[in-house]
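One chain of protein is taken out of this complex; the other chains stay put.
Now for chain A:
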Amino acid sequence: MESRRNPRAVVDPKVRQVGFFTSSQPDSTQQQQQQPDPIASASSPPVSTISPSGNSLSPVMIPPPRHNSSDTFPLRGAAAAAASAVSPSSFSYSSRRDFPDGSMTASPGRVSRGSFIKSYVPVASSLPGVGIDSMAAAKSSSVPATGLTTVSVVNMPPGLSEEVQSDQKNNSKSLKEKTTKAERRALQEAQRAAKAAAKAEGGGKVPPVTSGSVAGTSVKAAKTAKPTSQKNDVVVAAGPSEKKGGPSEKDRKKDAPHPRMQYDDESRVVKAKRRAVVKQTEAKNRVELFRHLPQYEHGTQLPDLETKFFQLDPMHPAVYKVGLQYLSGDISGGNARCIAMLQAFQEVVKDYSTPPEKTLNRDMTAKISSYVSFLIECRPLSVSMGNAIRFVKNRIAKLPITLSESEAKAALQSDIEMFINEKIIVADNVIVKHAVTKIRDGDVLLTYGSPTAVEMVLLRAHELRKKFRVLVVDSRPKLEGQLLLRRLIKRGINCTYTHINAISYIMHEVTKVFLGASSVLSNGTVYSRVGTACVAMVANAFRVPVLVCCEAYKFHERVQLDSICSNELGDPNAISKVRGREDINYLDGLTNNANLQFLNLMYDATPSDYISMIITDYGMVPPTSVPVIVREYQKEHVLV
């Protein structure tokens, strides 16, 4: 403490060197070398066999020359795809096997964040590069765009293909992707090309391969192959298939307003209440500014819901359990919540059977929607969950009508599995890999709250024997920092702990600030645990670089300028009562006073000018590049 900060000049100038893939040249080349050869070659054929225009849909051409028609480009794009998608695998793929059906699903009770991390980090780091077959499976599924279009078009009766195309067009439109005319044309072109290619391929009977055992064939190819043989059985069931575009779109419409329902709109609130499973009681004393957000009495409805557990037949028990865990706060943190939800959905899919007179696509989407609205009642969705739900619904809607029920279910399950692995676990590993390069010996790192990604970065840096100190800044009422502190200390990392108020006091010694994010919005705003903005602001005032670690699946095309229009309100009573400090009881008995309100904001929006760099699975980018990733990523989202 005596030696205050050294002259600022020491601060790593590299922080400003933001790029898309890696920090430094050697690193990226290393990645390329690390990636196993067969995979690289395996990944390219599916992409490159299809026409270049089909490739222009690839999500990985960041930054994309939009109307590039040169022949060399697609290949480069493919290579980039391979680099971005495979590189994480080089050190962590083995985890995808062990993790999901091992520790995670087996622990039905509290999926706390700590156990979550413990369960997969060691596995990931200890068994590098095993399980090439699973890697290949994941690889192929991440090869973008073309696979799915192929499937859906090929299995359609000729008359329906137009329908599908327009459906897709609608989808992309409804996702508010601002497509230019040229882009739409490119899309159509791509679909047509894909169709042609698939016809050639499908007619030429791809042998039904067991998923992913052969590196050269993709999972999708396997899926296409099977249905073609079984076409006849399914055609009957697929009778009303011309309505296929209907439900997904309607659901999306129905789905979209939910997360952003304005709770000062009384008629809608009343309507929503009638449907609600969770009978939340409204908090009495509400803050005027936040009428548009739901504020409930906390802790009152949990026992009630627990008793209902065995009576609720429309709700799947797995979803119900996750909902209750959200409600009680047992699961928190964007990733943990998202994974828990997706795993519940997997259970749902597993136990699902199509009721008579209904189609799987429509019924399942409706089911998922009802589950989602239940989850929203328990706790408002995070952006990450919203994106995941969008993905799941998309996959359901895009399920080829010709698939048998069991196949469709298997496909869905593996899709969800893939999402968890690829978008969350592998993404985290990539982020760790990038971020660790930013930690040097002698650094003093500041982090706020308990961001999972940052924790992994710190632990990894410690494993690499870097010498650094961590300042854990915490804030009331959640005091999540204490949990992080406990875990870091257990690993033997030097820590300093303080509350957010003292941030200006300790910022002198800090050399870098690492923050997590709940979501990154497309104007570069980082939407995160409340207080993050304060930390970033003070860091900015002290000229300390602020690095935000966030998986790309949490990016969202929404924009937000303040923390008030969209937020989440926590339990107001958590503020009046100070845990562990019985001497602080000034506000006892005043909680029902009409003049006194408690505001427990959960999130805030950090303006992009406080942020030096965002570390995502696509690389390290400045906040201004977020919309680019959002656009490319959404494309992938829609088309994968």
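Operating definition for what follows: a residue touches a chain if its C-beta (ideal position, glycine included) is under 8 Å from a C-beta of that chain, and two chains touch if they have at least 3 such contacts; residues count from 1.
Going forward, contacts and distances are computed from a predicted model.
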Protein that the absent chain corresponds to, by UniProt name, given "T-complex protein 1 subunit epsilon", "Translation initiation factor eIF2B subunit beta", "Argininosuccinate lyase" or "Probable aminotransferase ACS12": "Translation initiation factor eIF2B subunit beta"
Residue, one of A:272, A:287, A:366 or A:410, that touches the chain absent here: A:287
Listed residues A:318, A:456, A:534 or A:552, member touching the removed chain: A:534
Residue among A:329, A:477 or A:622 that touches the chain left out of view: A:477
Full-complex contact with the absent chain, from A:343, A:429, A:452 or A:600: A:600
Chain A residues touching the omitted chain (full complex): 4, 287-289, 474-477, 482, 485-486, 489, 492-506, 508, 529-531, 533-534, 537-538, 541, 562-564, 567, 575-576, 578, 580-581, 584, 586-587, 590, 593, 595-601, 604-605
